[in-house]
Each structure stands twice: as structure tokens, then as C-alpha cells.
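And then subunit A:
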Amino acid sequence: MRVRSELLADAWLVASKDLRIERSSRVVASQVLPFGLIVLILFGFGISPDRRVVEADRTVLEQVAPGLFWLTVFLASLLALGRSFAIESADGSLEALRLTGLDPGGVFLGKSLAVAAELLVLEALLGAGALLLYGAPLGHPFLLMVVVVAATASIAAAGTLYSALASGSRVRDTLVPVLVLPALAPALLGATLATEAALFGPPSDGWPWAGLLGAFAVLYFGAGMLSFGLMLEET
Partner candidate 1 sequence: MVSVRDAVCLLGNFPALAGADLELESGEVVLLEGPNGAGKSTLLRLCAGLIGLRQGSGDVLGNDLATRGGRQQTRRAVGLLAHHSALYGELTVEENVRFWSRANRAFDADVEPALERLGLSDRLRSVPVAALSAGQRRRTALAVVVCRRARLWLLDEPHAGLDAAGRDLVDGLVRDAAAAGATVLLSSHEIDRATDLAHRVVRVVAGQTPVSGGHS
Partner candidate 2 sequence: MYWNYVLIGYVVVFGGLGLYAVSLLRRGRNLAEQVEPDRRRFLD
């Protein structure tokens, strides 16, 4: 039990440090959020917002809104992840973290939780934007909440793991999307379909996908906590 609480304490130390940096620099708020917003708007342009599908009497945009929303979050998360590792590589902090007594699993947990927290705020604002712009109804809030949490955890954990994999390299910024996006494909699928079910029903279609998202998040949190030390070990 002592080991466990130490891990959580380490995670909290790192996460609160990252969030404090965000509070004073506001990079995610002032850059990543507007990026997400513009992507959301441009998707609308790309899809001809008012075209209707006769059978469902829903606009095309309404129908694809869940997918577009999550795709926007995925793209924005790449920037948030880049930022999360840019603050460590700016002045050699990643190496200094190796010199500390911090549990590497805790560092991983802390960094991914900070990213997750930032993403949750981003999703709340983008989600409100999507509801207004795309005009999707809010069907089953509880399922939606579960999906949002599970999908965010998946993105944050997988994203942090792959960012760590590429960290210390000069090509980190270009390599991370190539690794993260295909890896997250099942999460995008699950999040989109579960959100669709949460908005338009029936929710019973969404729960299995929420389960897949949960399992995916657990896989990546486990893998990240086990391997983070290894990836910090050698650079």
C-alpha cells in the first residue's frame, strides 16, 4: 500500500506542476483551444452543413457530428501532447527527472493526467461549440459522460506513451502523430459510435463501445506505467 500511495503522490506532484505551468503560460487555452474551434468550423465547411439526408431527416452534419467532434479532439490532443513534452525538453528536465527518486510510473501517470485534465476542459468547450454549430441533441448525458472520460483517458495515456517513445529525438514532433493516430483508431471508432448512441440513442448500442474504450485506456495506462522507466532510462 505504501508503494501505491507514493506512486499517486508522485503522479500528483508531476500533474500539478504541469497544470501550474499551463495556468501561468495558458498555451493550451490560448492556442490549442482556438485550433480545435477552427477545425470544428472548417469541418462544417467541408461537409456542406445544410444538406439533408431524407430518410433520417437529420442534416449530414448532425449525423457526422460525433465523429467530427472526436477527430477534432484527437488532432487538438496532438498539440497538447507536444506541449506536455516541450516543457520537459526545453531545459533538460527529462534528464533531471531521471535523477530524481520519482517513480517512473508515477511520472507517466502525472503527465497523462495533466493532459487528460486539459483535454477535458477542451472537450467541454468544444462540445458546447459542436452542439451549437452542428445542432446535435443531448440524449443520454450519463453515457456521454462515461464515454468522454474513457476516451480522454485513452487519448492521454496512449499519447503520453508514444510521446515518451519519441522523446529526446529531434524528430519527435513529426513522429508522434504517426504513432498516436493509428494506435488510437479503435478509440476513435469507439468514442464516435458511443457518442452517437448517447446523442441519438439507443444507449444500449453505446455501452459496449464505452467498455472497449475503458479496456483500451486500461491497456495503455498499464503499458505506460510499466514502460516509462525503460524509456527514460536510455536516451
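Behind the choice of candidates: all candidates are chains of the complex that A comes from, given by their letters.
Operating definition for what follows: a residue touches a chain if its C-beta (ideal position, glycine included) is under 8 Å from a C-beta of that chain, and two chains touch if they have at least 3 such contacts; residues count from 1.
For clarity, every value in this text was computed on a predicted model and none was experimentally measured.
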Candidate from 1 or 2 that touches subunit A, complex-wide: 1
Subunit A - residues contacting candidate 1, complex: 10, 13-14, 17, 20-21, 24-25, 87, 90-93, 95-102, 233-234
